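To start, the structure under review is shown below, and the notes come after it.
Then we have chain A:
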Amino acid sequence: MIAVLLILIPLLTGLAAFFFRNEKAARSWALFSSVLTLAVSILGLTVLKQAKYLSHQCEWMQGLGSSFSVGLDGMGQILCLLTAVSYPIIFLSTWHSNYKKANNFFALMLLAQAGLMGVFLAMDALLFYFFWELALIPVYFLCSQWGGERRIQVTFKFFIYTFVGSVLMLIGILFVYTHTADHSFAIGSFYKANLPLGSQHWLFWLFFVAFAIKMPIFPLHTWQPDAYEQSPTATTMVLSGIMVKMGVLGLLRWLLPVLPIASYSYGDTVSRLAIIGMIYASIIAIRQDDIKRLIAYSSIAHIGLMCLTIFSENKIGFQGVMVQMFNHGVNIIGLWIMVELIERQFGTRKMSELGGLAQKAPAMVIFFVIISLANIALPLTNAFVGEFLMFTGVFTSTVTKYNILFTVLAGLCIILAAVYTLNMIRKIFFGEANTLTATATDLRLNEKIALGAIVALIIWMGVYPKPMLDLTNEISDSILKITDVQHLLKK
Partner candidate 1 sequence: MNNVLHLAYLVPLFPLLGFLINGLGRKSMSKSLIGIVGSGAILASFIVSVWIFMQVKGGNTFTAEYFNFISADKLTIPFAFKIDQLSSLFLLIITGVGFLIHVYSTSYMHEEKREHFGRYFAYLNLFVFSMLLLVMGGNYVIMFIGWEGVGLCSYLLIGFWFKKPEYNKAANKAFIMNRIGDLAFLIAVFWLIWKTGSVSYDTILPAVKEGTSGLNNTDILVITLLLFVGATGKSAQIPLYTWLPDAMAGPTPVSALIHAATMVTAGIYMIVRSNVLYSLSPVTLNVIAIVGLATALLAATIALKQNDIKKVLAYSTVSQLGYMFLALGTGSYIAAVFHVMTHAFFKALLFLGSGSVIHAMGGEQDIRKMGGLAKYMKITNITFLIGCLAIAGIPGLSGFFSKDEILAGAFMKSPILYGIGLFTALLTAFYMFRLYATTFKGSFRGTHEQEHHLHESPAAITFPLIVLAILSIVGGYVGVPEFIMHGAHSLNDFLAPVIVSVDHGAAHAAGHLSHSEEWMLTGISTALIVIVVVFAWTRFSKKPDTAEPTGFGKILANKWYVDEFYDAAVVRPLNKLGDFLDNMLEKPVIDGLVNGVGKLVNYSSRQLRLLQSGQVGSYVLLMVISMLLIFALQFFLRK
Partner candidate 2 sequence: MPINYYIILSIALFCIGIVGVLTRRNAIIIFMCIELMLNAVNLLLVAFSKMHHLAGKAVLETAGTDGQLFVFFIMVVAAAEVSVGLAIIVMMYRNIHSVDVNFLNRLKH
């Protein structure tokens, strides 16, 4: 019931939002809908957490062996919570942004939420693919209608890029489907699919490329900085905060357990790509002047670490990745809120043109510094817990013999992250105010609430991460059990 509601609420309210004529009403409607979704999601975490509430199955395309099967496991809970938490924050923080045809904007945002929820909930491969595309389409329109000046070109590239990945994945899904024992798209049948060893290898790349484009992993990342830069900020938040998690979830739920042997044998290759990407993106981030691009590259580095950890294939790492997916989403949305504030006030995102904001906007600088520190994983912020576990996972990995080297190289990004993040703070906020920033105003109430919520989450998850870690316990075990290569090879 919970699972279905999580998809239905945004879907129906989103469709309804198309018919609003008043901008304010559409905005309030969207906020109301997102809060409702959040309430349902929290309900699923607290009161109604018995299995019978969390999953649902009914007929969909029975002839094909595909059913409408949705369910919330620990990872799904976390990601749905992330989606549910993010949306009210996004709507609140962009309360004063003006959009032409606002009803369409909010309707598409909500439809994207429905798609995202579906991806996180789907327990059927065809349904997963269905939602995967469903989430993409509203985002395409959001970027191409409300984006920056290069939006058409950039959105087109983004769409084609991710669509190529999706199609490859579809081929993979269909191939696996033909090898399932009961000709079914159900996730259980996929896990048990009897795949010839030779085909696992090319199947791996079909799936991996699809997920890697979404995450994105070097060298498939070039759509991302452009897309983040050109999208309206609310959409960028969805893209970077939630949508990239589709790829991570894909790796954990649809790639590793379905193709364990290929994942094992290509683990080192993928890890190397991830590490190259991390360092590469971090170094490029140091030289960026545009805040949006800087954050985009920083995000590539962070996601690279998740990918690296996933292919270390151990429980502590999996738990770290799942927790970090939530934390990364919250943190990066916080950063985008700041970017939006700055851009709306000064009409520029160039750090070289800013400076001295700390005098004029003390509340802003406090929030920004806290969120930035979370971004560089300072202890007692949420990201530390995730990154600590992830690094531990990489370091104690038994599937690679380069674990120490990988950790050290990936660890360099901790230092580089401090370099670019602190430079960003310094250039935007410190120093003397210039003519542009002299007229700055501080945060308004809606922004304070949104940022306050984010900071509260940062501190809570940083000091007492136990509730979230408990959620990840069971699912990590079950993924690991299916993925256990030593066991499989013996068989």
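Criterion: a residue touches a chain if its C-beta (ideal position, glycine included) is under 8 Å from a C-beta of that chain, and two chains touch if they have at least 3 such contacts; residues count from 1.
Selection rule: all candidates are chains of the complex that A comes from, given by their letters.
Note that the structure is a prediction, hence the values are computed from the model and not measured.
K.L.:
Out of 1 or 2, which chain touches chain A when the complex is considered as a whole?
P.N.:
In this complex, among candidates 1 or 2, chain A touches 1.
K.L.:
Looking at the complex, which residues from chain A come into contact with candidate 1?
P.N.:
Interface residues on chain A, with respect to candidate 1: 157, 160-161, 219, 222-223, 280, 283-288, 314-316, 319-320, 356, 358-359, 362, 373, 378-380, 385, 388-389, 391-392, 395-396, 407-408, 411-412, 414-415, 418-419, 422-423, 426, 429-432, 463-466, 469, 472-473, 476.
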